[in-house]
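Removed: one protein chain of the complex. Kept in place: all other protein chains.
Up next, chain A:
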C-alpha cells in the first residue's frame, strides 16, 4: 500500500528555488531512499511530508500522506497537523539536541503514547533501550543512546512512515550494521521508511526505491541500480576543463613597504569555475594575506593576478563589474557592518549597487538568502549589534552571495557557527558552486576544508608546502605540517578519516 505520494513538490524562497519538481513514493514495508549531496534538497523534501518548511519558504506541488493532502498548490493544508507523529515520524540528523533537557525521557514517551495510542514498552524494546532508563534525563545518556531515545520517541507515536535523516552519521561500523538490521526489522513489521542519506552502502543494503537528488531536482530514480557504483556521489560542479577562472602567479606580499616583512612568497594558484580550492595552515601562515591580495585589499604585493585571463588590479582600481565578480567574506564579520543600519538593508545593498536591482527586489532577495542561512527576517531587520556572531557571519556571506560573484573567497567563515549553521552555509556554497562560482575556502581545520574543497593547498610561513586533492592529502600527507593538521583533525574521532567530520570548533583568531 502506498503511504506517501509526493508529486512535483516545489519549495521556493523568494526568487531562489530550493526544490523543484521532486516526486517519490513511500510504500508499506519498504525503504525509499533520497540520495544526494548535502544541499541537494533531501531534508526540505522530507519535511514537506509534515507540512513543515523554513521561514520564508513556500511549498507547492502535491504531497499526499495516508490519503490526506498535506501540501497542495496553495501550500500547506490544514491536514498537516493531523499527520505529525501519528502518521509520519521524523528523526532529525542530530537527535541528541532533539531531546528536551528539562524532561525525563519516560515522561515524554508516556505523553506521546497517550497522544497517539502507542505502547512505551514496545517502543523502547524496538529502539533497544534498557527499560530501567525511563527516569533519566537526556544528559544522562551517551550520544549513541540519545539517538536510541529519539528513535524510541518516534516509534512511540506508532507512525506508518518513519523518516530518518542521515541516521548513520557518526556511527562506528558495528553500530551502523546493527542499525541496518533494526531498520530491516521495522520494515518487516510493515513500517514504510524514507531514508535520507549519502551513505550509499546503507542505501544499497536497505532501499528498494531510490531517488537521486541534485540541487533540488531529481536526476534519477528507480531501483538501487540507479546508484552510482563509486562510493562517492556524483560531483555535479561544472568541472568543464579549460581555462582557470582565477589565477595567481608568483604572488608575494609583505607587510611593510619595499618588501620588508614578507608574509607570502611565490604562491601560484588557479581555480576553475565551479571548483573549490581549500587553503589551510596555522595562524600566521599567510592565509588571510593571500585572500586579501586576491580581493584587492592588500596592495603591497608583487606577481600577477588574472581573472578570466585579464589582469585584476587592486580593489580601488577595479571596475564595479570586477568588484561584483570577486567577493570576499572575512572572519571579522562584525567589523564589516555599519552599526547604524539594519543588517538586511546592508545585505541588500550589494545587489543594488553591483547588480542594479531595485531596492525592493534587492531586499526580497536579501531576506530569502538570509532565511536559507537560518537568519530570520525579523532578526535581520535589526542593527548588527543585536545579532550574534554566528548570525553576522552568515549575513556577511549572504551579502557577498547577493553580488552573484564568479569568485567567492571565504576566510574562516564558520568559526562562530554550530553544526547546523555550518550545514546551512555549506548548502548555499554548494549551490553557488553548481552555478559555476569558483570558491576559495580558507580554514585551519583540515577536516572541514577537506570536506568542502576539490583541491587543498597547505601554507606554511607564506609558502605552499603541499597541494593536492583532499583524499590524497589526508591519507598520504607528505609535508610534516600536513601530517600534523591531519592528526589534529582526527582528535576525538581517531577511527574515522577526518574527511567525514565537520567540526565547527575553530579557535577564534586574535
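We adopt the following convention: a contact is a pair of C-beta atoms (placed from the backbone, for glycine too) under 8 Å apart; a residue touches a chain by one contact, two chains touch by 3 or more; residues count from 1.
Everything that follows uses one rule, which is that contacts and distances are computed from a predicted model.
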Matching the hidden chain's UniProt record against "hydrogenase (acceptor)", "Large, multifunctional secreted protein", "Pimeloyl-CoA dehydrogenase small subunit" or "Peptide/nickel transport system permease protein" returns "Peptide/nickel transport system permease protein"
Among listed residues A:26, A:50 or A:210, the absent chain is touched only by A:50
Which one touches the absent chain: A:86, A:399 or A:444?
A:86
Checked against the full complex, the residue among A:1, A:115, A:255 or A:268 that touches the missing chain is A:115
May I ask which residue of A:42, A:94 or A:209 touches the chain that does not appear here?
A:94
Could you pull out which residues of chain A are in touch with the chain that's been left out?
50, 52, 81, 83-86, 89-90, 92, 94, 97-103, 108, 111-112, 115-116, 137-139, 150, 153-154, 157, 378, 420
